[in-house]
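Every protein chain except one is present and positioned as in the full complex.
Then we have subunit A:
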Amino acid sequence: MATRNRTLLFRKYRNSLRSVRAPLASSSLEMASLTGTRSGVGPVIEMASTSLLNPNRSYAPVSTEDPGNSSKGALTVGLPPAWVDVSEEISVNIQRARTKMAELGKAHAKALMPSFGDGKEDQHNIESLTQEITFLLKKSEKQLKMLSATGSSEDSSVRKNVQDGVDLEINLGRNRYRPEEDDFGDMLNERQMAKIRKGEELSIEREKEIQQVVESVNDLAQIMKDLSALVIDQGTIVDRIDYNIQNVASTVEDGLKQLQKAERRQRHGGMVMCASVLVILCFIMLLLLILKEIFL
């Protein structure tokens, strides 16, 4: 498929226009500073012109003129909001969980192979890996919930989409995680048979292990339930970009209306009235008290 890159032409125009704009701008600054404060006229012009001629204007030094009337103010690269860090942390956790799952797969394979030893350390390894993975997934889930904090309306749609994206990743990860559980169950049955033959004290251990499996299945069910509410159905209307744009537009408008209503209600609210009346009364009482002290 054909494309055409117009960036060079664009940059050429931009540079030529910038050089045309620069002398004009410095002359206008001269006018502004002449009509402004008389002191420091010289240094202002000098600094301004050097900052304009500086090619890396995105980190231009703060000029001494009033930033309000400067339209060519430096574009400061804003810090992303705090929740971006949370989402990045979640991605990192999911990555870690994925590598651990790969390890777990290897450990399973190793444990299922016939070996000379008791296989106890393999079991421990598997258990610890499983617990770590569950812990990581739970932590990601908690952090996901944290993402739904208050913020501006537009920010919230970005946040919601980030949430959906992370959900996708978690679900993709989960689908790979679940098969491992079955293997573990199978393996347990084998060991179950062996242990029954061995005796009663081993049957207690078996009970413990069954408990652990039940617990992990319960955990899994719980997490699945929580996250399945946020699953994106592929191929349905919810997965269409144009549908989401329309919905965002209407919900943002609705949200604005609600906010305005809330603001109005709060202002005319009885609470504010009450509070202010009480405060005024307090002041009056205080005044009376002082007057009483003075005239007594």
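Keep this in mind: a residue touches a chain if its C-beta (ideal position, glycine included) is under 8 Å from a C-beta of that chain, and two chains touch if they have at least 3 such contacts; residues count from 1.
The definition used in the following text is that contacts and distances are computed from a predicted model.
Candidate names were "Leucine-rich repeat receptor protein kinase ems1", "Vacuolar protein sorting-associated protein 45 homolog", "RNA (guanine-9-)-methyltransferase domain-containing protein 1" or "Centromere protein K isoform X1", and the UniProt protein name of the unshown chain is "Vacuolar protein sorting-associated protein 45 homolog".
Per the touch definition above, the residue from A:241, A:271 or A:296 contacting the chain not shown is A:241. Annotation: of A:19, A:95, A:131 or A:161, A:161 touches the absent chain (contact as defined above).
Within the whole complex, the absent chain has one touching residue among A:221, A:259 or A:291, and that is A:221. On the side of subunit A, the interface with the absent chain consists of residues 1-7, 9-11, 13-14, 17-18, 21, 57-58, 71-72, 75-81, 84, 152, 154-155, 157-158, 161-162, 164-165, 168, 171, 175, 178-179, 181-182, 185, 213, 217, 220-221, 224, 228, 231-245, 249, using the contact rule stated above.
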